[in-house]
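First, the structure itself, so that you have it in front of you.
One chain of protein is taken out of this complex; the other chains stay put.
Let's look at subunit A:
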Amino acid sequence: MSSDELIWRIAGGSGDGIDSTSQNFAKALMRSGLDVFTHRHYPSRIRGGHTYVEIRAADHEVQSRGDGYNFLLALGDSFARNPQEEAYYGNEEIKPLSENLDDLREGGIIVYDEGLIGEEDVADIDLEARAEENNWHVFPMDLRGLAREHGREVMRNTAGVGVTAALLEMDLDHIEDLMSDAMGGDVLESNLEILHEAYDTVAEEYDFDHDLRAPEGSHETEQALLSGSNAIAYGAIDAGCRFIAGYPMTPWTDVFTILSQNFPDMGGVSEQVEDEIAAAALAVGASHAGAKAMSGSSGGGFALMSEPLGLAEMTETPIVLVESMRAGPSTGMPTKPEQGDLEFVLYTSQGDSSRVVFAPGNIEEAYDQTRLAFKIAWDYQIPTIIIYDQKLSGENTNVDVEFFDREPEPDLGSTMTEEELREAAHDASGKFKRFNYDDAEKGVSPRSLPGQQGGRFLATGNEHSPVGHISEDPDNRVFQMDRRLEKLDHIREELTEEHASNQTTFGDETAEYGIITWGSSQGAVAEAVERLNGNGYAVKGLSVSDMMPFPEAEVTDFLESVDEAMVVEMNATAQFRGLIQKELGRFGDKMTSLLKYNGNPFEPAEIVEGYEVNLEGEDRQPSAQVRIEPAAGD
């Protein structure tokens, strides 16, 4: 017997190894042939605080977290169990059991660590009554005791996995393999003992009548489990990026770390510097000297980058910046996702500035659009920004390994060789006309690099003449400005002609109701649309990735083809809807917004409900956590 989908939630204190345990378990599920999707919820502190990871696994494609979940492994928190620890960490009470019950589906399974979660706790929340009411199957197990007996207390995660596998009637093979990959010696021995003991105890001592079993599936090709941050880092590597500068800030740190760890083996350079102004300025300096360079940050750090971003625009120095959003304003909620920095990223920096902004919506898009970001930046000598969020950054999904089997593209775009420079235009003084507007193609005048013969020029953040000297000549100003702005039109054209797939559509093509979204909300919207169509509605979806230049034609076609549209995004001020209205100058009365900004990403059911409320024209909000912002006239 197997079930349609398993959504396993492991909950406890952060710093307890919940992350690595769930990562391995997700991989084991993937290796058993299932599609998986992980969702991480954690507080902004190093140890303690309530945290959970959800793994959704099914025999079909999963694009989002599920609605609720069906298996809870509630571990106790490991800290503050002696006065010294308490003095250090505080003794905030962690309730891995009670905190998690609201989302547990009917018929779900609960395993909790009796060794740490006492009878009083269980009585306090009246677990028995609630279990009966919801038909939950509850298994108290002394995981701590079991772990202690064979090894160390922290290994109770392993005991939990063993119990899970037994209850779901899963093989232990994949789990064992992964354990042997990750550790060795005594540690491995103890863990394996604990795993088996836990498994056997359940198998021998319990009769169970729950319906949930691990789904069965198979993959035709090899799969890899990775996060959006992995995909961005790997896209950068394959685009020939070999220079990164940064300053840590959650969640951008993930990309920064992955590249820093890989670059030494690839002849790349990684720099952790004094602040984000420096970080982006380093990317500019390295690119100026001939490296494919990137930097990035999250909201607050990106704010500091607005200066060097403008410098890159004015000097036409290609760079790629990553903006990994978290909830704001200011320091906001460091570990919670939000799509609240869109306007900031589009318009930050002074003057009529322009840049290219991509907002990938899933792991594959994150990889593809990162490659594209480098290509566009180096071809057009313009900064490109990849905007994504804590959700896409941290969630892990399986992707076909072959998807990544592509040639690297270390090409420096519109950079000249010395031979080409010899043929290029020079002015009377012998200087290279780096910023020539006479024969610029698509707004681009090819560049030289310091150290090249015959390419001498001055780059300056001031308005400048063709050779790069500061100039306030009105004619020159207009020529240069127009040339720089002209690039955007050609980039738009190129994106439409060659990379139309940047925008994703799904659902029923003929539907007269559309749901529009951007970035990481894509998965939940796609699932919601699928479900709505399954429920007899006719709905279609559009997920937009190109934020600047804006895909006018595609969005216009979509909006014209529907009577009504709902724009789904994770922020409170409907920033993406605002962008559509600004760019297209109409459709304000066609679009309603569904907004969520409580720090948790959308679940598909919330979008389904939002649609229904909206469709029926009800005068109510769908839930306490999700808000509808009605349509506005043009």
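Here is the rule we use: a contact is a pair of C-beta atoms (placed from the backbone, for glycine too) under 8 Å apart; a residue touches a chain by one contact, two chains touch by 3 or more; residues count from 1.
Just so we're on the same page, contacts and distances are computed from a predicted model.
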- What protein name does the UniProt record of the undisplayed chain give, "Type I-D CRISPR-associated protein Cas5/Csc1", "Aminotransferase", "2-ketoglutarate ferredoxin oxidoreductase subunit beta" or "Amino acid-binding protein"? "2-ketoglutarate ferredoxin oxidoreductase subunit beta"
- Task: From the listed residues A:Trp8, A:Tyr199, A:Tyr234 or A:Tyr388, report the one that touches the chain absent from this view.
- Result: A:Tyr234
- Which of A:Ile117, A:Leu212, A:Leu226 or A:Val608 contacts the chain that the document leaves out: A:Leu226
- Please pick, from A:His60, A:Arg152, A:Arg406 or A:Arg477, the residue that touches the omitted chain in the full complex. A:Arg406
- Candidates A:Gly118, A:Gly184 or A:Pro264 - the one touching the absent chain: A:Pro264
- Touch assignment to the omitted chain, from A:Val255, A:Ala281, A:Leu488 or A:Val539, lands on A:Ala281
- Message: So one chain is hidden, and I want to know which residue out of A:Thr331, A:Asn462 or A:Ser501 touches that hidden chain in the complete assembly.
- Response: A:Asn462
- For subunit A, the residues touching the chain missing from this view: 222-226, 230, 233-235, 237-238, 240, 242-243, 245, 262-271, 273-275, 277-279, 281-293, 307-308, 310-311, 315, 401, 404-408, 410-412, 415, 417-418, 427-431, 449-462, 468-470
